[in-house]
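Here the complex is missing one protein chain, while the rest keep their positions.
For reference, chains read A and B in written order, and residue numbers begin at 1 within each chain.
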Amino acid sequence: MITKKLKMETILNEIEAEGFALSQRSLACGRGSIEILYIQQLTDRASLMDFVIRPLSLYARQEFNDNHNPKAKTIARDVLYVDDYKLHTDGSDVQSFILDGMTVILLSDDDEYIVVNLKKVEHRSISDPMIEYTLRGPRDCFVENLDANLSLIRYRNKDAKLRVCQYNVGKRTNTSVALLYIEDIANEKVVSLMKKRIQAIDVDGIGDSGELEVFLQNSNLDLFPQMGMVERSDMAQHLLHEGKVLVLVDGSGLVLSAPKCFPEFFFSCDDRYDNMYFGLFMRILRYASFFIALYATSFFVGISEFHIDAIPSRYAISLAEMRASVPFIPLVGALLVEFVVELLREALLRVPKQIGPAVGIVSAIVIGQAAISAGIFSPLLLILSSVSLLASFVMPDFALINPIRILKFIGILCTGFLGFYGLILFSCVLLIHLVSIESFGVPYFAPFAPFNRYDFVRSFLFNISISPYRPKYLNVKDKKRTKTRG
Amino acid sequence: MQSSISNRQIFFLLLLTLTACTIISIPKVIAQRIGTGGWLSLMLTAALFALFAMVIVRMNSAFPGMTLFEYSQRIVGRVMAHVIAVYFILYFFLISAYFILQLASVLQSEFYPKTPRWAMTIVSVIVFGMIAHRGVVSVARFFEVIGIIFIITAVTAHIVMLLQGDLREIQPFFRSSKLPQYLLGIKECLFAFLGVEVLTVFPLSGKRSRRSAITAFLSVLFIGVFYVFIVETCIMMLGIQSAQNYNFALIEAIKQVDNPILERFDILFLTVGFAGLVAGVCGIYLALVEYSARLFHKAGRLTIVIGVGTIMTALSIATQAIQPAMTIFESVLPIAGLVCAFLIPTTLLLIAKVRGLVQKPL
Partner (left out) sequence: MFRSRCKLIVLLLVGFMLTGCWDAANISSLDLATMVILEKQENKFSFTVEIVKISPQSGGEGSGGGGGKKQTYLTGTGEDFAKARRALDIQQDKPLFLGTVRTLVITGEAAANDLAEYLFRLRENQEYRQKVSIVILHDDPKVLMKAENEADQPIGFIIDDTIRTGQEKGLTCAVTVEKYINDILAKRGFIVQHIGLVDQEIRLDGYSVFRDAKLVGLIRVEEASGLLYLLAERPVWVYRLPGDGGFITAEVKLNKRKIKSTYQDGRIRFQVQLAFGATIQYKSDVKLFPLNGQNIQRYSDELNQVLSQEVRTAIEQSQNTFQCDYLDFGEAFRLAYPDEFERMDWIAEYPKTEIDISTTVDISVSDKLDIEAS
C-alpha cells in the first residue's frame, strides 16, 4: 500500500522529471508538509503571497503540532483568502492545472489537493475597436483574455438564462473556449451542433478564433465565411439577443458568432442606434458598395472591349482619347491595376507605422500621377479601381472584403473573355453558390432566398420599437423581442 | 435542407421557365400570325395552361415530397412510370436544344457576331450544369432572386416603351371579324407557355395545397398578362409591319428606347434579361437531371449532370447545322409539350382519383 506521503512525492518527482520551469514553495506543517506549485509567469505572485502563502504559514505555525495533520478541505475553507478554488483527487491532472496557470497546493497527508485560480496573464487593456470602428455607440472591444471578454459580455447581459459552456481545445495548447448563448432564445439544434463540433476537435493547438472557425464551419473550402467576427461587446450582446451562439477563444480578440447569413454582413450596430431612415440609407449604400466593389472594373472592361456602342457616342470618343496612349488591352490593364491596388492594400497593412505615411504618398504619386502621365493606365480605369477599393471598405463586416477581392479578379476575367454575358454567367454561378450554402442549418441568403417579407423589410428598415419579432429564418425559441410598438 | 418549394418559388419558377427564350420571338409571332388582337389569343392560351399548371401542382401537393416520377410509380406502376420518365427526358432534351439554339442565335446576332455559336453553347451549358448540380431547393431560391430582379427591370423598361411607343400600332384592340383568327392563334401561342411541365420535378410540402394550386393558376395568368404587356409594347415601338421581320423582335424594340444614359438600351437585356433566360434554361436542365437521376439512381449526381450537359451540347451544336431546325422545333415541340403539360398529369390525376389515392385539397 502506498502511503499518502509517497503519493505526493511521486507527483513531485514526475513533475521534476518533465522538466518544465515551475516554482515550488514548501511549508512544514505538523508531521507533514504543504507544497505550493505554480508557474511564475502565469501567476499573480502578489496575490499568492498575500492570500495563500502568508495565511498558510501562519496556519502551519500556529495550528499544528506533531499530532495534527492539515486537511485540504479545512485549509481551502478556513485558511485561504481566495474565492476561486476547487478540490481534486486525481494526481494525473496536477500537471495540466499547473500548465493552465493554476496554483496547486499539495498536502502530504491528504489525498485531496487544492487548485486555486490566481492566474494573471499579461494582456492589452480594453481599447477602441480596430475593425468595427463606430461614430456612435460604445467602443469597448474584446481583448485576448477570455475572462476579460466574458466580463464585458456579462456586464451587458444580466440574464439568468445566459449560458457559458467552457471547453479546452488543443492537445498541447489546451486553449480555453467558451460557448455562450441565451438558453430560452437560441435554437437548440445550433447549440448542440456547435457543442458537438467543439468537442470533436482533435488538434495540437488553437491559436486564434480563426483557426477554431475552420473546424466549426460546414465547409472549409468555401470562399464566404459562415461565421461572423465580432470585436465589440455591444454587437455581441445584440447577437445573443437575436438567438445567435457566440464562441470566445482565450488568446483571441475576435469572437465568433453563428449562424451568419450573407445579408448580415451589411449590418452594423450603428444602424440600431441611429435614426431608422439613416439606417436604411446606410444599408442601401452598403449594398451599392458591394456591387461597385465587385463589378466596377469589370464594367469598364466590358464597355471598353465588347460593348463600346452601349455608351453615348461622346463618351465613347472621350474614352478612346483616354486610352489612346495606353499600350495594354483593357483586360490586361484592369488586371494590372487591380494587382497594384492589392499590393498597396497589403503593403499598407504591414508597413511599420513610422514609414506608413511615406508609403501612402509615394503610392499616390507614383501610381496615381506618374502611371497616367506615362500612359500605362487610363485615368478612368484608375478612378474605377480606387472607387472599388473605397467601396470595399464600406462593408461593416471585415470578413466580406476578402471574398470580394478574389471574386473581383474572376469577374474581370469572365468579362474579358465574354463581355457582359460572361459577367452574367459569373454572377449566376456566384448567386447559386450563395443560395445553396447554409450556416448551421440556416440558409445563407436568407431572408432574400428563401424570401420572408417581414425579415426582408427589417433587413433594410430596422427600429427596435417597431420590430417586435426576431428574424424568422433563425428559428429561435422565443420569437418575440418586444411587446411595445413605436 | 428542406426538400420542397414555396408558393412564391412556384411563381418565379414558372415565370422564368416559361419566358426563357420564347419571350424574345413572341412579338414577331403575334404580329405576323395574329395581328393587333393577339393579346386575346395569349390570354386564352394562358388560361388553358393555368389549368394545366394547377393540375400538376395539385398532383404534387397530393404526394408531398415526391416528384411525378415517384408518385406515378404508385399510380400506374413502375414500368409505366419509367416510360413516362423516358418521354419527359426526351422532351426536355428537345426543348433544351431549342432554347440553347435560340440563346446562341440571339447572342451571335445581336451582341457577339464573331463568336461562334459552339463556343457560346459550351460555356453556357457548363454554367447551366453548375447551377442544376445544386439541386431543386437551391435552384428554386436562385429563381426567387433572379425572378424579382428580372420582373422589376422588365416592367420598368416596358413602361418606358409604353410611354415612347405609338399606341396606334396596336389598335384596333379587337375586331369581331377576326375572332376565328384569334381562336386559331392559340395554336401559335402554345410555344410561349411550354415550360409548365418543369413543375413536375419540384416537390411540394402538401401543406395548404389549395393555395399552391391557386398560386400556380394565377402565376400562369400573370405570365399571360406579362406576355401581352411585352408584345404590345414591342409592337408599339417597332410598328406592326416591322415587327414581323425581326426574329428577335423584343431586342430590336428595346434598342429603340430613347434614354440619356445607355446608347444601347438592350444592354440592359443582355444583363438582366439574359440572367432570366439563363435561369429559365437551368430549370429545364434541372428537370433533365432530376429525371435522369431517378432513372439512373446508381450513377452519381455529378456524372449525370456532366452526361446530360454533354448530350445537350452535342444536340444543340448538331441542330445548328440543320437549316430548318427552328421550324422543325416549332412544329414538334408544342404537341410534345402538350402531352407533358396536359395529357400525362391529367391522366395520372384521373387514375389517382379513381383509385382513391388523392384526397381533397387542404
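In the analysis below, a residue touches a chain if its C-beta (ideal position, glycine included) is under 8 Å from a C-beta of that chain, and two chains touch if they have at least 3 such contacts.
Predicted, not measured: the structure shown is a model, and the values here were computed from it.
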(request) May I ask which residue of B:Lys28, B:His133 or B:Arg294 touches the chain that does not appear here? (result) B:His133
(request) Touching the absent chain in the whole complex: find that residue among A:Ala148, A:Ile372 or A:Leu461. (result) A:Ile372
(message) Can you say which of A:Lys196, A:Arg314 or A:Lys353 touches the chain missing from this structure?
(response) A:Arg314
(request) Against the chain that's been left off, what residues of chain A make contact? List them. (result) 219, 221, 304-306, 308-309, 313-314, 316-317, 319-326, 329-331, 372-373, 375, 379, 413-414, 416-419, 422, 429
(message) Give me the chain B residues in contact with the hidden chain, please.
(response) 109-116, 119-120, 122-123, 126-127, 129-130, 133, 166, 168-169, 171-172, 175, 177, 237-242, 245, 252, 255-256, 258, 263-264, 302, 306
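Criterion: only the chains that are shown with their structure count from here on.
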(message) Need the CA-centroid distance for the pair chain A / chain B, whole Å please.
(response) 46
(request) Report the residues of chain B in contact with chain A in the complex, numbered from low to high. (result) 1, 6, 8-9, 107, 111-112, 115, 120, 123-124, 127, 130-131, 134-135, 137-139, 141-142, 144-146, 260, 262-264, 267, 270-271, 274-275, 278-279, 282
(request) Using the touch definition up top, name the residues of chain A that touch chain B in the complex. (result) 306-307, 309-313, 418-425, 427-429, 431-433, 435-436, 438, 443, 445, 448-451
